[in-house]
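The complex appears here minus one protein chain, its other protein chains still in place.
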Amino acid sequence: MLYREAGQFKASYRADQAIFPIAQDRFVAMALLVIAFLVVPFVATEYTYRAVLIPTVILSLAAIGLNVLMGYCGQVSLGSGAFMGVGAYAAYNLAVRLPFLNPFVCVLLGGFVAAAIGIVFGIPSLRIKGFYLACATLAAQFFGDWAFLRIKWITNDTPSGSVNAPPLQLFGLDLSSPTANYLVSLVFAVVLGLGAKNIVRGHIGRQWMAIRDMDIAAEIIGVLPMYAKLSAFAVSSFLIGVAGALWAFVYLGSWEPAAFDIDRSFELMFMVIIGGLGSILGSALGAIFIVLMPIFLNQALPPLGDVVGWKISTATVSHFESMIFGALIVFFLVVEPHGLARLWLTGKEKLRLWPFPH
Amino acid sequence: MISKAPFGGGAQIRDTFPKLLVERALTCGSQPAYREKEFGIWQTYDWSRVAREVELFAAGLADLGFRRGDRLIVAGYNRPRLYWSMCAAQSLGGMPVPVYQDSVVEELSYVVEHAGAHFAIAEDQEQIDKLLEIKRSVPSLSVLIYDEPRGLRHYEGLLSYGDVQARGERLLATKPDAVTSEVAKGKGSDDAIILYTSGTTGRPKGAVLSYDNLIWAAKTGAAFDGLRDGDELLSYLPMAWVGDHIFSYAQGYIVGLVVNCPESAATVMNDLREIGPTYYFAPPRVLENLITQVTIRMEDAGLIKRKLFQNFMAFARRVGPALLDGREVSFVDRLYYRMGELLVYGPLKNALGMSRIRVAYTAGEAVGPEIFNFYRALGVNMKQLYGQTEASVFVTIHPNGEVHSDTVGKPVADVELKIGDTGEVLYRSPGVFKEYFKNPQATKDTKTPDGWVHTGDAGYLDERGHLHVIDRARDVGKLNDGTLFAPKFIENKLKFFPHINEAVAFGQGRDFIAAFIDIDMTAVGDWAERRNITYSSYQELASRDEVYDLVQGEIEQVNRDLSFDQQMAGAQIRRFLILLKALDADDGELTRTNKVRRGFIAERYKTLVDALYDGSKSARLKVDVTFEDGRKGTIEGTMRIRDVAAQAATPIRKAS
Amino acid sequence: MGFFLEVLIGGLLAGVLYSLVALGFVLIFKASGVFNFAQGAMVLAAALALVRALDVMEQWHWPFTLALAGAFAFAAVVMAIVAWAAERLVLRKLVNQEGIILFMATIGVTFFIEGLAQSVFGADVYPLNIGLPKDPLFILESVFDGGILVNELDIWAAVIAGLLVTGLALFFQRTRIGRALRAVADDHAAAQSVGIPLDQIWFIVWLVAGLVALVAGAVWGSKLGVQFSLSLLALKALPVLILGGFTSVPGAIIGGLIIGAGEKLAEVFLGPSMGGGIEIWFAYVVALLFLLVRPQGLFGERIIERV
Partner (left out) sequence: MPGRIRSFTEALLSVENVSLTFGGINALTDISFDIKKGEIRAIIGPNGAGKSSMLNCINGFYHPQRGSITYKGVQRARMRPHEAAEQGIARTFQNIALFRGMSTLDNIMTGRNLRMRTGLFWQALRIGRAEREEIDHRIVVERIIDFLEIQHVRKVPVGQLPYGLQKRVELGRALAAEPDLLLLDEPMAGMNLEEKQDMCRFVLDVNDEFGTTICLIEHDMGVVMDISDRVVVLDYGKKIGDGMPDEIKANQAVIDAYLGVGH
């Protein structure tokens, strides 16, 4: 209905292959960016930053990372929590051992360390598939949990095992305010997200999807399974690692190994499934959904409970939460395996065809 | 794209297309001239590229022995390279002869032979095959050039477009002015092109148009509707049709339209949508098909959408045209229309690829008002134009704000119109063709010494200055009192009523007009049922008083219409009868394409015709018929004849 | 040496319990090709149902044995409902999807069951006593001085596990349904020929797995008390499966023993040098290394790819 595509013809392949070939979409995307960067900072409160905006942004980035691996390359991973941890602790160590490095440089480097580790734990994927691989990634998760907890060197021998991020500053200006935190995370998320989008629509992305859709055929037309899979692991771990480092430095400030345990892995997996496998946009939608849902439940359930005269504790709320998430996962896998992203697309198609039904 | 100015920029007066091309290449060389949907995108060629292509191809032709005055057959679907080859031929002072790509070998063969062409360029294998076959019987056709190589690999003795240009390049290397010098020789009065009119009767005739003709037409048309540089046009109509030649070729050079060639005939709708032209032409049947498609697709829509659609469309039919014509529309209506624009009209135009249209023409056959108005209602500036090959298209067009579905508009600048004493429309204009190629007799028959051209259409001008075309001139007769009598015109008016299947009007050499009515069994049938009028057979139904009343009412309505029309006011239906049997092709009363054979019917039902004019109240019929199953038999019965009151001629106002 | 044996035996006995959980996985995987991540959650649910029912019935002052029987019956019914729901609401909808989708679905199921079970039965730690003696005993005192310490409960657990496995073996070999289940494992078409509709088979097999979970829950529950961590047993059982192969009952048993023993030994003899707590990943790393050598596990069938 709002689309006016007549006259939007493509005279070059560059235009034809653009991320947003349709002018109206370009406009919306631009508008969103403007809002996120210029409007939000003026309206958001400390609470919204801490509870909603920053987690959403950072976890979106992590979800994009996981989606690269699961959604595009079809390799299931239950170890993403640990890889966030790797990013976080790597960045931490770089920061404490090489104090002259800017924290954000450390964040990036943390990503690269995570990528390296990712490749190592990706090697099994060359021999094994499906849930065998899932188990392998679980190994990564548990090994991570253990290492963060027990290998004192990683936590720089801090007795409590909890570590603190270095003060955030760039070119001398202090970035510790919530607004700054938010904007920094947003920059990382947008830039790296764009990068991921570019990769998945390029030939490497096509190799991943080929492996995902039919690995045998892929190999027979000359895709190197090893290169395709390991590159997916690397890119995925890099993004997740950076997200982890941001999570630690920007969001948590000081943290313990528990921040990156298996529940984080599941959380990310839910974002990807609910948001939509094989969709960058979906990853973000998933993150938003998963972050907002608990907040919503915490607001909504107790009052509802009171109505029917039933005292609902926060514990109960969390139980409901896991029930609802569980149910949603099944629901999406059954009804719409491509998640919120596909729902969004279907809606968009309807708008484009309006007033015709199809 | 090109280092040196093509043709050395030699030409001064821009009176031929090759010269105009030079100018464009120099002044706006980097602006898009042609686009073609190929390999997934709209490949774009700017003017300097076109100039280069044309020069090379022209040189190639010259090298192959193409001389001033030679003819180049152009066969194929609209393709940039074919358009360029035309300009190349013209550069050398030759004449392109575009032919209908779907014409069968016989037709094509006649044209090739009659045009005496030695050269031909074809789009693809399909066309090449035809030309090769012709070549056997027409040896003069010596050089065959193709654009699309697919499947031609193993053919002998063909040249590809590229081959020709390669030759051209070599020639230009030695003789840089090979083309430029020829271009400089061209004058506006030279023959530019031969367009063969697909003859409805007899052999096709090749109308020769000069540069002056075409350039006048292109300029006048552009001025009339304010076409501008950069307007987009989708060229999908046959290149052999004068309309396409003016819109996609002449106006390209004159106005700087961008000519967009679809990927294939099959993808036109989609390509139209992508390009979203600002300037559009479609024959009535295309417009009709589009509406049908829209209706069909809307049928599967949900109830709400459907209601929304119907509601807003109904509203638009009322308000849309008024808005387009800039007439008074209440604020509320404007607001409501805006809403419709957002919800229905906009998306619909978008889906049809008509969002950006500034002016659209339809012509050819008479277009039904409801079809015509559908587009105006949506806010598409749809107009009728009346034109001919012999006129370089433009004779009349609907001016903005004066669009009446019952007229074909006003004469464009420099066009003089007059109505011959037989009622035939004649015109004179700078666009009038030079002659029919190698056919002085036909030329003499069509074009008077002082330059008036017989259109062969009967029509008249109303006092708004609008031309009405009513019928083919040869069918038009006169009553004894000299009033114009156009049977088809009247019959069509009658046939607008669902209850009337066919009608036959008489009046030539009589005092008044009388008509046979052939009722539509099904329509009248359920009309009768809803009034629980019982009947057992066609004959019985046809002779019921109620039916007579019904038909009489409708005839009076027609008379009323006619009375508004001061030309036709005199030619009203005074008597009629309802035939006891349906007119039938098996009885030779209709042609196979269901056109009434007036003469034959007049013969067969002579008694009835006489009865209509001798004032008798009834007439007896006894006639042999052939039933569906082929059995022969006779029908007989008596028919009452009714008189209808004539309406007093009323002054115009209420018209349109 | 004695200490070594003590650790070894302790490990083997723990391994028996892993096997119990692993069994549940194998059953379901064999019959429906589903890798049921929810097995751990089912253990939790079963145990919670059992322990809560037991409390209630003891409040009604039922005699212990009767209460116990009643509690088991109740828990069994709960597992039946779970099985039914799983088949009706998940499996049936995802029939002939590729395994990994089903796997993720069962993760969803896991969260659902955990949430539901805890909000219905409560989320605290409930000590469970089903009458199993808990006294430590010393065996082989003649061989080593001080003998070897084993927990009586573990022995019982081993016995129960043994019984369960034999029972299952018989069930699979002897009964018509059992044979049907094996048939399904081979291919679904075959199942029809056995004359039992797929959905029934799935229901049954999930039920059986549920009961196995109940037993496992009961034993672990009485050992550690019933608490959320039970559901993490699933994670313990995965390496067992990789080792033993997803499709083999004996594989589950032996894998369980290997892992149990291995991780205890590793913890005791390597752990200290590595800062301890290595058992959480040791099992996995073993399994993983094993995967690379023999992807189909000890007893699993090899998969041949075709084009």
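A, B and C label the chains in the order they appear, each numbered from 1.
What we mean here is this: a residue touches a chain if its C-beta (ideal position, glycine included) is under 8 Å from a C-beta of that chain, and two chains touch if they have at least 3 such contacts.
Computed from a predicted model, the values in this text were never measured in an experiment.
Across the entire complex, the residue among A:28, A:98 or A:216 in touch with the chain not shown is A:216.
Of A:204, A:258 or A:324, it is A:204 that touches the chain left out of the display.
Interface note: of B:113, B:263, B:333 or B:520, the residue touching the hidden chain in the full complex is B:263. Looking at B:40, B:65, B:509 or B:553, the residue that reaches the missing chain in the full complex is B:40.
Contact between subunit B and the unshown chain involves residues 38-40, 151, 153, 263, 266-267.
Mapped onto subunit A, the footprint of the missing chain covers residues 13-14, 17, 195-196, 198-199, 202-207, 209-210, 212-214, 216-225, 231, 234-235, 278.
Throughout what follows, only the chains that are shown with their structure count from here on.
A linear topology is adopted by the chain contact network, the touching chains following one after another without closure. Looking at which two chains touch through the most C-beta pairs, you get A-C. Among the chains, the centre nearest to the mean of all shown protein C-alpha atoms is found for A.
The chain with its Cα centroid farthest from the Cα centroid of subunit C is B.
If each chain is reduced to the centroid of its CA atoms, subunit B and subunit C end up 82 Å from each other.
Distance between subunit A and subunit B, defined via averaged C-alpha coordinates, is recorded as 60 Å.
Remark: subunit A residues 74, 76, 124, 127-128, 130-132, 134-136, 138-139, 142-143, 145-146, 149-152, 216-217, 220, 262, 266, 269, 273, 315-316, 319-330, 333-334, 337 touch subunit C in the complex. If you check the complex, the residues on subunit C that touch subunit A are 35, 89-90, 93-94, 97-101, 103-105, 107-116, 118-119, 123, 235, 238-239, 241-242, 274-278, 280-281, 284-285, 287-288, 291-292, 295, 305, 307. Interface residues of subunit B, counted against subunit A in their complex, comprise 32, 35, 40-44, 232, 273-276, 297-298, 300-302, 305, 308-309, 342-344, 346-356.
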